[in-house]
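Subset of chains shown; positions unchanged.
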């Protein structure tokens, strides 16, 4: 098992394309996305019940090494500031295969 | 007049107020709105293919675009006195743009009364979504905002694409064009789907809209009485302008009603999506709630019969 950083991002569903583009730009090509997430935060409730993806969040999970984690959080910080959302970093072990 | 579709809208609101767990999954809402946009676009195109493109149509489409561009300007300067510039711009764009659902409800309303209307109004609807967004953004970025907009990653290309190619505009215009080139035999083979089911799906959809609007009612308190009044008065003002324009253009009763309803309606699909990307500071809960929980019900319950009565009176 290999120690990795586990990055969780919650961001507006409308911004997901932009974030994935950002990840690609900094060379991250492995990630997982859960598209339908609702919630509540500083910008109020997001109930996910409109006719499009406005008012809905998505969840991104990335397992990567420490250096990449650094890059990702640096790239995301201004986006999170501008568009809202949340980003958590924690530790995990990657089961090698 | 007890239209079951409108009653189902109230049933939806009532379900929320009674705290019932009645709920329609979002993908079903999407299915119904896809269907309605496709059907309305396609039928509009088929009708259009039977009429000749003349100056009346061109003048109407131009007026529609102008209304969509002018409404945000006056509302923006009114709103700026009460709310921050970013919210003012977002709400202004909301009211300049249109609500496809209101339009579709109006088409159903005319069908029930057997008042004919023309297909090109569908084109007018599609054309009115984007100008308001662009004008709203111009006002915000060049008229009002100071250091707010410096150094952000704003890109007109992305916003224009969002404004012009958003899913609903794209589907309406695409279906309209396809309807335009479809032969009558093909159109007839699709009629059980596009025509016969239309009223029924609209009914179920309005139940859903009632649930969605009902859930937003709580947010009205946050908006305050001033903005709620705004959400009723502005549609009336715009409808009055719309009625005047239809008189000048000499539209028939059905077309005049549809044009008026477009002017009076406010967006809650295309605009929120575009605003999120371009004015993320704006309070989405505010503009979505005003258009969805005030203006939309007002238009379909009070507006439709009112505008029709006025139009009947001025056309007589």
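Order of writing sets the labels: A and B. Residues in every chain begin at 1.
What we mean here is this: a residue touches a chain if its C-beta (ideal position, glycine included) is under 8 Å from a C-beta of that chain, and two chains touch if they have at least 3 such contacts.
Remember, predicted model here, so these are calculated numbers, not experimental data.
A.B. asks: Formula for the whole complex: give the number of copies of each chain kind, using the labels shown.
C.D. replies: Overall, the assembly in this file has the formula A x3, B x3.
In the analysis below, only the chains that are shown with their structure count from here on.
A.B. asks: Could you tell me the distance, in whole angstrom, between the mean C-alpha positions of chain A and chain B?
C.D. replies: The separation of the two C-alpha centroids amounts to 33 Å.
A.B. asks: Which of the residues in chain A come into contact with chain B in the complex?
C.D. replies: Answer in residue numbers: 12, 14-15, 36, 43-45, 47-55, 78, 82-84.
A.B. asks: Give every residue of chain B touching chain A within the complex, in rising order.
C.D. replies: Residues of chain B touching chain A: 26, 29-30, 33, 152-153, 167-168, 211-212, 215, 268-269, 272-273, 276-277, 280, 283-285, 288.
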